[in-house]
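All protein chains but one are shown in place.
First chain written, first letter: the chains are A, B and C, and each begins at residue 1.
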Amino acid sequence: MIDMKRFMSGGAAIQPIWIFVIAITVFFSVMSDYFLSVGNLTNILVQTSTIGLIALGMTYVMINGNIDLSVGATLGLAASLSVGLQDHGLAVAVLAAITAGVVLGALNGLLVWKTGVNAFIVTLGAMIGVRGLIFVYTEEQSFYASNFAFSDFGASTIGPIPVLAIIFLACTLVMHLVLKKTGHGRNTFAVGGNPEAALDAGIRIGRNMMINFMIVGFFAALAGVLLATQMGASTPNLGRDYELWTITAVVLGGTKLTGGFGSITGTLGGVLAIGILRNGMNMMQVPAFYVLVILGVILISVLIIDQKINVKSSKGVQV
Amino acid sequence: EETYRIGITQNNVGVDSYQTTYESAFENAADELDNVDVVVLDAGGDVARQIGQVRNLIQQRVDAIIIWPTNGQAVIPAIRQAHRAGIPVVVTNSKIAEAGLDYIAAFSGPDNVQQGASSAEMMCEALDGQGQIVQIAGQPGYTTAMERSKGFEDRLAEACPDVEILETQPADWNREKAQRVMENFLTKYDDIDGVYAGDDNMGVGALNAAKSAGRAEDIAFIGATNFAVGYEAIERGEYYGSIYQSPVDDAEAALQTALDVLEGKEVPKMNFFETPKITADNLSEFDKPVF
Amino acid sequence: MLSKTHKAGLLNFLSAQGILVFFLLCMFAFSLFSEQFLSQSNIMTVVRQASIIGIIAVGVTVVIIGGNLDLSVGSMLSFSTVLVVDLHDKIGPVGAILVMFALTLMLGAVNGFLVGFMRLNSLIVTLAMLSAIQGLVLIYSGGQNVDIANQSETWFSVFGQGYLLGIAVPVIIFALLAIIVQVVMSFTGYGRRIFAIGGNPVAAVYSGVRKNWCVFSTYLISAFCVACAALVLGSRVMGSQNNVGQGYELLVLAGIILGGTSLLGGAGSIWKTVIGVLILGFIQNGLLLLGYPYYTQWLVTWVIIILAVWLDLANKRKRLLTRHS
């Protein structure tokens, strides 16, 4: 019984979201002939890589007990910079884009740390403001990469597997190991689980949070650059709503919004779940209007199931 | 004879009636043909999602892809991929950038630059070549909005240099936003002679604002993509004119172009369908739009 | 002696009402650069425009004080507006309004049930509802715009376009709602309970507060406010489209945050929210009058949110120090 509970609540190798992922995979394979092909599966990986990369960083920030709503805008800014600055050389452009992401992350982290203002508020402000920055920089224009090498990279493959998918999976592995095995990763849990205790134990919680905001900024920027390589272009509206889907994926993956609990494997499951649902519903030609309703209903259902499994947290008192 | 599977990815169904009507018109047209199977997708306005959908369509090995680009530049690599996979691509409604033209089989849709220009001509007419106007543009960053603005501004400068554009603000194809923008214009400028709106939905919003402020009489309203509300307003004489653009024509033209391409017919690269000016004078020649 | 305490009292008041002072400073700065800014008609326009966001923000503030969030208000506004406008011609204005209020409250009840009784996380629940309701609107309208046919002949226009004693009806509705809800929150036992739940839900339950019902009711209040906003919006535009409320949830939150209500629950007030929403409105309007592109207002909002909240926090710390020593 205890083992079952551990298993379902994510303490063991398989988390509930993975059961869900397997279930919908089976479902869509039966419903659509095209679904279960190597090509489609790598497609799903490429399509989820954008949200997926951001979600890696978001997992850290959310385990910290914070949240970052500005990732969509950061992604947009990085994409625009990586295309718009290509006159100065590809390397410069990409570097500038990534730097911008890290700097914005650092700014968010610094504000949360030094002012004590709730991360939700700080990053909501940034979400609005950074979008403004993009428009100021691009003057509402889309940018186009004259250098096809840029978009060729986005479409390139190693063997049958797209490079973007490989980058995403590699990053996932690294972030998983960092979270599980390193001092920074463990401190991230401590800071989210009990900031007071972490502080007492001599952990520099401000620094820890700031690093995690920089990580999520980095990944948002990386996702932006990679998305730009897929399009060979950037648009000022790029990344709208991505923060919401990222947070959703992370929560589906079992990370607690209150902090102190979560995992990269769960996040990967959450990201894939959303990607597969979208792809599968496309394959089945579910009308766009119904997709919205179905996604909403599934989200709530997963939340309910998750809660039923994790009754232990409420200790049976009806509070 | 063989059946064709044609995939279409639309820009953002549901954001306005035009796109919705387009979708149902497209489906109806396809239904009437026995040899056509369609896969209808919607990108929800998100470029990245649209690229994913193009990839999915390539994956499903459809015979042709029709794309209503969310962005004229960002979709080019995806179109190039389809092109490389040997799937002909027809771009519908709004154009893609120069660089992509090599990879598409054809474009079918209205000429938005021309529409902007036509609106500019109507504006000149309405103001007798003299006055101060404001412009309410569509969603920033979207091709249709930019092309109409550009066509309007360029032609206006050419045709009647004495008409001055005081200011341009976007209202995202949204009537309520347009109403707000216009209210602000009305406070800011005591003298407005004309309003150019990127579509009638926004134009009617502007008209409402002016009516509330009691200044509608003095202002000429000119829109584009004639909506039912715009049609009625022209009927009532409150609205000067618009551009008649039928989503049904648009959808049918796109499907027909795709079929022509598949059947190996010689198809010109750019296929514009007629989008005539509509004012009180020729209103009776047109049916009231269904949206 | 007396004058001294008076002076201290005034200073205290000013620092306590930091947001208000900030607001007045903003107004002053804008008025230096634009003559129209402080004109009566401009102020009326801004307040009228802000009232839709404001009406919604009043309801969402209650939800936030109770320790939850409501992100579904944007979609809900589309839903209610499309509904009331579409039904107006089909079953007449009275029926349309009644049905719209009933269905909107029902959506609020779904939120309330999921958050209050099922105890699910409000951020995710209302996010999911945002998506689901958006889908519902589209399914209902088939993606088409809806319009009221005979716009000049219906009294429905009064909610959005009417005037009472020279004041725009939307503003009156906004003010009335704000006053009523503020009174409820600060002077009734119900309000006290909401504050308690937001402050410490467990302790509130251990004090005999019916937390489930209270949380449930905050979502009803929020939905009610959305329905009122839909009334104003539908009547103002005399039509609606499916994406009409998109993004409003963020504007509403921005206004609430600017006002200084913390998102952690257990604290905040309606009048602060009113001020926050007005600040947003005037910034938008001021920048527009000065001829800056619309997106500069986003940058300014960013800076102001951070400054306002930071000052408010610093101020609270200082105030505690000065009051007692």
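Just so it is clear, a residue touches a chain if its C-beta (ideal position, glycine included) is under 8 Å from a C-beta of that chain, and two chains touch if they have at least 3 such contacts.
Everything below uses one rule, namely that contacts and distances are computed from a predicted model.
Within the choices "Sugar ABC transporter ATP-binding protein", "Hydrogenase maturation protein, carbamoyl dehydratase", "Heme exporter protein D" or "Dihydroorotate dehydrogenase B (NAD(+)), electron transfer subunit", the name that UniProt assigns to the complex's undisplayed chain is "Sugar ABC transporter ATP-binding protein". Considering the entire complex, the omitted chain makes contact with A, C.
Residue in contact with the omitted chain (choice from A:Ala149, A:Ala170, A:Ala197 or A:Met284): A:Ala197.
Across the entire complex, the residue among A:Gly84, A:Gly101, A:Gly260 or A:Pro287 in touch with the chain not shown is A:Gly260.
Contact with the chain not shown here comes from a single listed residue; of A:His88, A:Arg186 or A:Lys308, that residue is A:Arg186.
Think of the hidden chain as still there; on subunit A it touches residues 11, 181-184, 186-187, 189-190, 193-194, 196-204, 260-261, 316-319. For subunit C, the list of residues touching the undisplayed chain reads 187-190, 192-193, 195-196, 199-200, 202-210, 266-267, 320-321, 323-325.
Convention: only the chains that are shown with their structure count from here on.
Under the stated contact rule, the graph of chain-to-chain touches is complete, every pair of chains being in contact.
By number of C-beta pairs in contact, chains A-C lead all other pairings. With centres set at the average Cα position, the gap from subunit A to subunit C is 30 Å. Under the contact definition stated at the top, the residues of subunit C that touch 2 or more other chains are 138, 143. For subunit B, the set of residues that touch two or more other chains comprises 13-14.
Residue ranges of subunit C in contact with subunit A, taken from their complex: 114, 118-121, 123-125, 127-136, 138-139, 143, 201-202, 205-206, 211, 250, 253-254, 257, 262-264, 293, 295-299, 301-303, 305-306, 309-310, 313. Residues 13-17, 19-21, 23-24, 167, 169-170, 174-176, 179-180, 183-184, 187-188, 201, 204-205, 208, 212, 227-229, 291 of subunit B are the ones that touch subunit C when the two sit in their complex.
By the touch criterion given at the top, residues 34, 37, 39-40, 43, 46-47, 50, 135, 140-144, 146, 151, 154-155, 227, 230-238, 240-241, 278-279, 282-283, 285, 288-289 of subunit A touch subunit B in their complex.
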